[in-house]
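Here's the structure, in structure tokens; my notes come after.
A single protein chain has been removed from this complex, and every other one stays in its place.
Here is chain A:
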Amino acid sequence: MDAPSPRSKTEISGGAHATRQHDSAHKHVTGSADYIDDMPEPAGTLHGYLGLSDRAHAKITSLDLDAVRAADGVIAVLTAADVPGSNDISPSGRNDEPVLATGTVLFHGQPVFAVIAESREKARRAAKKAVFCYEDLPHVTDVRAAMDANYPLVTDPLKLERGDIEAGLAGSPRRLQGEMRIGGQDHFYLEGHIAFAIPGEDDEVTVWSSTQHPSEVQHMVAHALGTVSNAVTVQVRRMGGGFGGKETQSNQFAAIAAIAAKKLNRAVKIRPDRDDDMIITGKRHDFVVDYDVGYDDSGVIHALDASFAARCGFSSDLSGPVTDRALFHADNCYFYQDVRLVSKPMMTNTVSNTAFRGFGGPQGMLGGERIIEEIAYALGRDPLEIRKANFYGGPGRDITPYHQTVKDNIIARVVEELETSSDYQARRAGIIAFNETSPVVRRGIALTPVKFGISFTATWYNQAGALVHVYQDGSIHLNHGGTEMGQGLNTKVAQVLAEEFQVDLDTIRITATTTGKVPNTSATAASSGTDLNGMAAANAAQQIKTRLVAFAAEKFNIPEDQVAFEPNHVRVGNELMPFGDFIKLAYQERVQLSAAGFYKTPDIHWDRASGKGRPFYYFAYGAAVSEVSVDTLTGEYQVDRVDVLHDAGKSLNPALDIGQIEGAFVQGMGWLTTEELWWDDKGRLRTHAPSTYKIPLASDRPKIFNVKLADWAENREPTIRRSKAVGEPPFMLPISVLEALGMAVASIADYQVSPQLDAPATPERVLMAVERLKAMVTEAYVSGEDEADA
């Protein structure tokens, strides 16, 4: 740090709104950032591995584990009977998710037993030696098939309704119906699930878990052990990616590791192989959207009746709130006069689907955008015109289907600026001209907007805590309830703290998230990490500052308003003291230099039964223009150019926010293009490794990729330094890629037929859509009804 010259610096290094590297960047690039599997193991550490069912739905008539027990290096084999507490890790409280299955298995790959052995390899080899006997039961993996088979719902559905849907539809000048299928998505965090449990005295246990939700892991471990939460400490320094996949899915591994550790009184680590991780853990929900929309000749939507059915898997997990959020985002940026939206959280014999960046919002929004696209092609117009015609705005056109008023709407300005900066209109005209003379390669372009609601819809989750210590030398210890999974949360919260104390960022040490320091935390999810934990940390700092100010005023006999925190110094009257010196003095005068901060989001409420309320504190906005090329012989394509303008409010760290936007875009593009989950007729997931499940590569990223923050944006609500959440909203920007692919396909029929491209638009789906339109053109040509060129 600088020498203590009072005027040497006018600004701190790394305060709020400054671009700063991720706090662990140096450690990432040198391989010295420790993930749980990198931690030194206590002597005698054992390793667990899970034994899985190989039926999609069956009664286990017998399970012979003798060969497993007898295998080399095996110390113990655990089944449901070894769970000392409750054999349940259901995060919904519906008691529908066992730690280890017993009696009936409900999906192919459900964990049934655990082997604990001297090494991971020995445990894994031993797990293969189990002999199962089953009585097969009928199974269903597909959403539509589940509906047809009258499979149950895993949780209560939601209905959002406003206006008179029957009259609205009946009175609309035009009407269309359709179905869209939307695929799921594996998180493919690079670090798979892992839990490392170290037994303590009495009923105590410490679990290192790669989790976004340490408090829930703590509660689940206690529940499964049959003890209370104060016996369990859960810690995580960082995850190698989460994306929602570690919100509830860590519970199982943590619970089993803890059970084994307590039973054997040895440290136990469980880390599944990538294939097993993908088979055992839930994913983004697949959806089937059925819609019936009434609109007019100008493309304005009058009425929308839609249902959103989801592949939830065998248990409820988070499917209730996920399918709720799908409905909350089916409107995206558009006002529906009369509307009815219903969710159908379908049970299926597949892994229980879970949180994934956007949490159902992307699927809801994609359904809404498909409807816009259908209207545009039905009217022969640019979908962008239809979008603009339906934007929220003006009196009577600002109420959502859940009866929240949209007060902070900036989408028109975002879209207008992007349309200009990307030269959208000229490029679209150029593409249409290109397509007229290009027999094989066709191009497409699309501009799609995003409006995403920020807050947990489980209102009580919107709270956070932080623990801040200032030590005698002026160094600061920061702990908060959020977890670091790469998003730079720790960096941003530390910047907030640096700004509060007016000290350089490197004064602050970020420490591992632990339930022992900040209790009752919410999942780091719903994009809320910085909003909530930044506020809690600021609150802690303010408490300490208040004490310091009172102390200084008394000590130096000056009014409190003459005590000020200035860059790396504290001004006391006319004297400027180095921060460290001031703190030392405060310590000697017995000022408490530690505080627990707290924050809860104000002004939000939600009544699920009536479907009314203000579930979201504010909305984040953005828009993207994507341009693609499609090979109409094979369905292959590439993304040629993407322009993004996104609203992160008054950004706390522009570099980190742009990183979130670029990353979310490519991840969302993967969801809509090459990432395909494929179950076979036995109910086996066959895309369970990177060899078969294809996330985007460097060479898939848009060849020109212009990402800008709306630098004029500012949160109208008093969020942390007027910033906005940025984790999830940009995930939906690549809906523009899917629609651009659709336009290239639609060129086959002169843009007169909706391409109805389902997701993911693999080369195969693109080619089949091309074929569908080619056949329609040929048919029209043969019957002489249309002169669309072939």
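Just so we're on the same page, a residue touches a chain if its C-beta (ideal position, glycine included) is under 8 Å from a C-beta of that chain, and two chains touch if they have at least 3 such contacts; residues count from 1.
Methods note: contacts and distances are computed from a predicted model.
Chemist: Between "RNA polymerase sigma-70 factor (ECF subfamily)", "Xanthine dehydrogenase small subunit", "Iron complex outermembrane recepter protein" or "Urease accessory protein UreF", choose the name on the UniProt record of the chain that's been left out.
Modeler: UniProt protein name of the non-displayed chain: "Xanthine dehydrogenase small subunit".
Chemist: Using the definition of touch stated at the top, determine which of A:Ile12, A:Ile259, A:Met485 or A:Ala552 touches the missing chain.
Modeler: Of the listed residues, the one touching the omitted chain is A:Met485.
Chemist: Check the options A:Asn557, A:Asn574, A:Gln588 or A:Ser699 and report the residue that touches the missing chain.
Modeler: The single option touching the absent chain is A:Ser699.
Chemist: Just one of A:Gln472, A:Thr634 or A:Thr778 touches the chain that is missing; which is it?
Modeler: Touching the chain that is not displayed is residue A:Thr634.
Chemist: Spell out the interface residues on chain A facing the chain that's missing from view.
Modeler: Missing-chain contacts on chain A: residues 21-22, 24-35, 37-38, 40, 121, 124-125, 128, 187-192, 238-243, 273-275, 438-441, 485-488, 629-631, 633-638, 640, 655-656, 658-659, 662-667, 674, 676, 678, 686-687, 689-692, 694-701, 703-705, 707, 762-764, 767-768, 771.
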